[in-house]
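Before I ask anything, here is the structure I am working with.
One protein chain omitted, others in place.
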Amino acid sequence: MSALRIAGLSLRRLARDRAALFFMVALPVLVITVVGLTVRSFSTFPVGVVNGRSSAAAVELTAVLERWPSLEVHEYATSSAASTAVRRSEIAAAVVIPSSFGREIAASGHVEIEVVAERANSTQQAAATAVQAAVSQFSARVAAARFTTAQLGGDFAANLALATGLQGSVPQVRSTTVVADDSQQTLPAGFSYSAPTMLVLFVFINAVAGGATIISTRRLGMYERILAAPVGAGSVVLGEMLAAFAAALAQAALIVLVGAAAFGVSWGDPLAATLLVLVWSLVGAGAGVLAGTLFRTPQQAGALGPTIGIAFGMLGGCMWPLSIVSHAMRTVGHLTPQAWAVDAWTTLLARHGTLPDVTTKLGVLAAFAAGFLLLAAARFRRSLA
Amino acid sequence: MIRLAAPVRDPAVAGPLLRCEGLTRRFGDRVAVEGVSLSLPAGEVYGLLGPNGAGKTTTIKMVCGLTAPDRGTVHVAGEPATSARARRLVGYVPQDVALYPDLTARENLRFLGSLYGLSGGVLRERVAEALELTDLTDRARERVGSYSGGMKRRLNMAAGLLHHPRLLVLDEPTVGVDPQSRFAILERVRTFAGQGMAVLYTTHYMEEADRICDRVGIIDHGHLVAEGTRRELVAKLGEKDRIELGALGDLERLAELSRQVPGVEGAGVADHCVHLVATSGRELLPALLEAADRAEVDITSVDVVEPDLEAVFLHLTGTALRE
Partner (left out) sequence: MRPVLVIAAKDLKQRLRDRSAIVLALLAPLAVAALMSAAFGGAENVHATLAVANEDHGAVATGLLAALHAPELGRLVTVDEVRSASAATQAVRSGSADAGIVIPAGFSASVLTASPEALSTVTSVNDTVAAELASSVTQAFTARLNGDRLAVATALAAGAPASHVQALARDASGLELPVDVVQRALGARQLSTISYFAPAMAIFFVLFVVSFTSRSFFVEREQGMIERALAAPISARHVVAGKALSAFVLAATSLAVIGVVTGTAFGADWGDPLGAILVSLAMVLSVVALTALVIGVARTERQAETVSSIVVFCLALLGGNFVLVSVAPPLLRRLALFTPNGWALRGYTDLATTGGGVGTVVVPVLAILAFAAVVGVAGLLLARRAVRP
């Protein structure tokens, strides 16, 4: 079947194109790694601690901070280094424990811990609030130890140790958590965030950039030459679409494999995930062949393709979750196929959905794919006539 | 009328405009040019004749200062060819059209003219002049990429003349050119020479060399094997005729057998013919026909041609000029 032969040739030429291989294989993996490592957690604040080891008491307070669920502790040597880190948003707040902390808490006056955080900066303020809560917990131990020492005498440090031990078991007002809404709207942090979003992004971008090959083949006069042989225009169109689909599918499959094997990403329900990958590859193939009929020179495709792909990626939630943007932006975003694909992945990965849960989204994506493919086929055919 | 740029030194340059002495250039193990010496006065057209790969282009590049010779010297108007002063006097027209397809004719000419130090009103004038000469004034604002092959070639040559060089160097200017344009190019070359320009011209077409060159240098495998006016070179052949045998069959075999016929000095195969140089060629015809018989070759035509450069070449190198 000549369509298969045409598809085969296009794929072989693609395999020899080293730049294309970089963009289809190496780059997505690199981006997934970097983004995955960076988007680690949405719910903890990194804070810096200065003089965290300057006394036994400081060590204990640092331990309380480290065990606090919403805090992630990093140690800094000086207050100015920690302050610079706050300014650069590397940490949300800096906790400066006085170097005389050990002596001060054993004495009788107030002990001040300086927390560097901007009130007007809500991330920093939120971190400061968490620090306040942790410090209050420690402070209660100190109060208890001082009280005991005042009442009975004895070694402050020993009393502090007693208070620490008792803090967990004494009847006290606790705070329990009730989860009212457990329907996760965003992808889990880390590689399970970057892998699906980058799959959506890169398969589309590379497919559209691949349209450049169709353009250069046409400019070389090769389609004319092929059509001089007993080959119908329909076979040419079908062949190029098959090639685009195969390339997109291979890329998606590679990202799924690397994600699972190297990054521990669980892609959700296998059937639903497979269908999603297939449909998205169709969307990419359609967009790619359509690009091959829309742009005039390969350079145009090479420049506009990634630009459109990035813009759609941004609108569709590949670069940041759509849950953080305004309702209006979210609506506009759903004009792109990317948004529906990311939604589908979120359902599968964050809410452990199965096929019935993503049917609507798959349907929308299939409609996009059909639209692109039909339009591309019509235009391609006309250009060959 | 094109007025020529004056050389930096004496207006009446003593000695030849171009002087090459013992030029040698190697590329790795391959010797491209060896021991080539030639000189060229103003107003003369010198043809460097030789088959592909003979070393013509390498020699040209040394004359234009693009490559330095491994041994030997090249001087233009007394200046070393690689110097800026020399390059200002040389107009280089490369074999393959070298123009920016995404710029217009005017932009291409302005750019190249400025590199040769032209500017302001002079540059404008020269560009207009070049466009006139090449009949491209109407299309000066279009991108060169949209031109036909012939238009590109004309512009390619005009670009080499903007600065009114004293030495024009043309590398195979007529390859792949239709007969009409070829004629026009050759006529133009003669005109330039008439105006006092020295022209160094490489080709592998003997008829061209015959037509317009005052002197010819025959170059083969990097060596200049003979040099002189057409008449001088042909005279060296003496009574030798050139015979063209049109034939069907194993021409190589026929050439081989022909060489064995006494009186035949050289035989080569080109254009489906066997070319021979022989003394008193006419008298050898029976022997040649017999050789054709033995080679089991069918002779379709026999031509006895007065000695010409093709014959000279054949005689000197043992191979045909055209492959």
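Annotations
All chains are identified by letter, namely A and B, in their written order; residue positions are counted from 1 within each chain.
Please note the rule applied: a residue touches a chain if its C-beta (ideal position, glycine included) is under 8 Å from a C-beta of that chain, and two chains touch if they have at least 3 such contacts.
Please read these numbers as outputs of a predicted model, since none were measured by experiment.
Contact with the chain that does not appear here is found for just one residue of A:Ala130, A:Ala243 or A:Val277, A:Ala130.
Residue in contact with the omitted chain (choice from A:Ser2, A:Ser100, A:Gln167 or A:Thr274): A:Gln167. Residue B:Ser114 is the one among B:Ser114, B:Thr191 or B:Thr300 that touches the chain not shown. Although one chain is not shown, part of subunit A still touches it, namely residues 18-19, 22-23, 26-27, 30-31, 34-35, 37-40, 42-43, 46, 69-70, 83, 86-90, 105, 109-123, 125-126, 128-133, 135-148, 151-152, 154, 158-159, 162-163, 166-167, 170-186, 297, 299-300, 302-304, 306-307, 310-311, 314-315, 320, 323-326, 329.
If you put the missing chain back, the residues of subunit B touching it would be 64-66, 84-85, 87-88, 90, 92, 94, 96-103, 107, 111-112, 114-117, 119, 159.
The definition used in the following text is that only the chains that are shown with their structure count from here on.
Subunit B has its Cα centroid 67 Å from the Cα centroid of subunit A.
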